[in-house]
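Yeah, one chain of the complex is gone here, protein chain that is, but the others are all in their spots.
Chain nomenclature is as follows: A and B, assigned in order of appearance, with residue numbering initiated at 1 for each chain independently.
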Amino acid sequence: MSDLNPQRRSFLKTTLGAAAVAIAPGMLLIDMAHGKAEAASGKVRWGMLIDTAQCKEGCTDCVNACNKENGLSGGTKATDPQWIRKIAIKDVSTGRVQSLPMMCQHCEQPPCVDVCPTQASFKRADGIVLVDRHRCIGCRYCMMACPYKARSFVHEPLENQNPDVPRGKGTVEACNLCVGRIDNGQTTACAEACPNKAILFGDLNDMNSEIAIKIRSVASAQVRADLQLNTGIRYQGL
Amino acid sequence: MKLLVSLLLCLCIPAAWAAETSAPKLDIGMGGKCVKDAQWMRKNHMHLLKHQRDETVRKGIRSDQDSLKNCVECHASTKDGSVIARDDSFCVGCHRYAAVHIDCFECHASKRKAALVKKEAP
Partner (left out) sequence: MVDLSALRSKNRLYYVLLAAGGLVALGGMYAVHMMESHGHIISGMNNQIVWGIPHVFAIFLIVAASGVLNVASIGSVFGKAVYKARAPLASLLSVAMLSGGLAVLMLDLGRPDRIMVAATNYNITSVFAWNIVLYSGMFSLVVIYLWTMMERRMNPFNKAAGLAVFVWRFVLTTGTGLIFAFLTARQAYGSALLPPMFIVLSFAWGLAVFHVVQRVIYAWNEKSLDPAIQQRTRNLLGVFVIGSLYMVATYHMTNLYFAHKSGFENFILVSGGIYPNLFWWGYIVLGNLLPLLLIYTPGLGKTKCVVAASSLVILGAFALLYVFIIGGQAYPLNIFPGYEVSSSFGDGQIASYQPSLYEFLLGFGGLAIAFIITTVSVRVLNFMPQDKPYIAD
């Protein structure tokens, strides 16, 4: 074997080298300017405030925007992943009907992170709860543990994923708060798409941010607040 | 001992011959100047990718330079925009030759973004 390797190497070197020399001139060099070099900050806590009074019944603009952004099929079979869904709720005692979007609540104490055997479920420094698909073994324990049924399992092989949102068969996934957009300084796709501006995205920790000011001034609630998970998604008018 | 050495050498001849004829000819896409020289990349690209993947996914550090997406942007074939579609595609050609399974593209896009967008347009 010892005399095989150098041969193979030199062969590869010459062929590839020649090819590179032939093609390189005139080709664009790698642009090193863009990209974000610093890590997510622990001083920030990303979250959203959802005004249920502004959320129109039957409107699914946020769901469609999410599907487009993240390359989901938009199917609603029991085996299709849904990162965000519209829930219609009716108060049993008063009959009051409301409509609201439900997705990963990005808890401060996420049960999915507690139960994940491989630390594939994790909370980023800025409060976003994510699945590291490189580590996910597909045991689905997080789906059992999530109080919001926010997670989906990818049941089928996928093709032509969005290059910015890798996802694949055999792993669990959920709303990632459009983490790639956030790192780019943008807002989430659902907040951007809402025609009534019912979804307000921002930094809960920044006292001067719009979301923090609004949470201080209006009544808002966490879903299943009794579990004391301190969710990053808050609902107004619930 | 002599017998053993000569036997081993005999075995090497077809191996070397096979290596030379079946060595992969790769479609390197746009190519150009890589982040490191080609020989270094051949040996170490997986370490760069793995390091970058953990930094990006878990910490949010998104320097584009070492990202898989960036690899695909340059090295996807100019014909079909993919790094795995054909036998001589950039990733598959070498990996098949080295008999190393690539897991990346079960989740990651194997085509450059422009190719995907073009496909969606008509």
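We adopt the following convention: contacts are C-beta pairs under 8 Å (C-beta built on N, C-alpha and C of every residue); 3 or more make two chains touch, one makes a residue touch a chain.
Predicted model only: the values in this text are computed from it and were never measured.
The chain that is not displayed touches the following shown chains in the complete assembly: A. Among A:114, A:159 or A:210, only A:114 touches the chain that is left out of the view. The omitted chain makes contact with just one of the residues A:70, A:171, A:188 or A:236: A:171.
Mapped onto chain A, the interface with the missing chain covers residues 76-82, 85-93, 102, 111, 113-120, 135-141, 143-149, 151-157, 169-172, 223-224, 227.
We take it that only the chains that are shown with their structure count from here on.
Every residue of chain A that touches chain B in the complex is listed here, in rising order: 1, 3-4, 7-9, 11-13, 15-17, 19-20, 23-24, 27-32, 34-40, 122, 124-126, 130, 132-134, 157-158, 160-164, 166-171, 179-180, 183.
Interface residues of chain B facing chain A in the complex, by the touch rule stated above, are 12, 15-16, 19-20, 23, 25-26, 28, 30-35, 38-39, 42, 53-55, 57-65, 67, 69-70, 72, 74, 106-109, 111-113, 116, 119.
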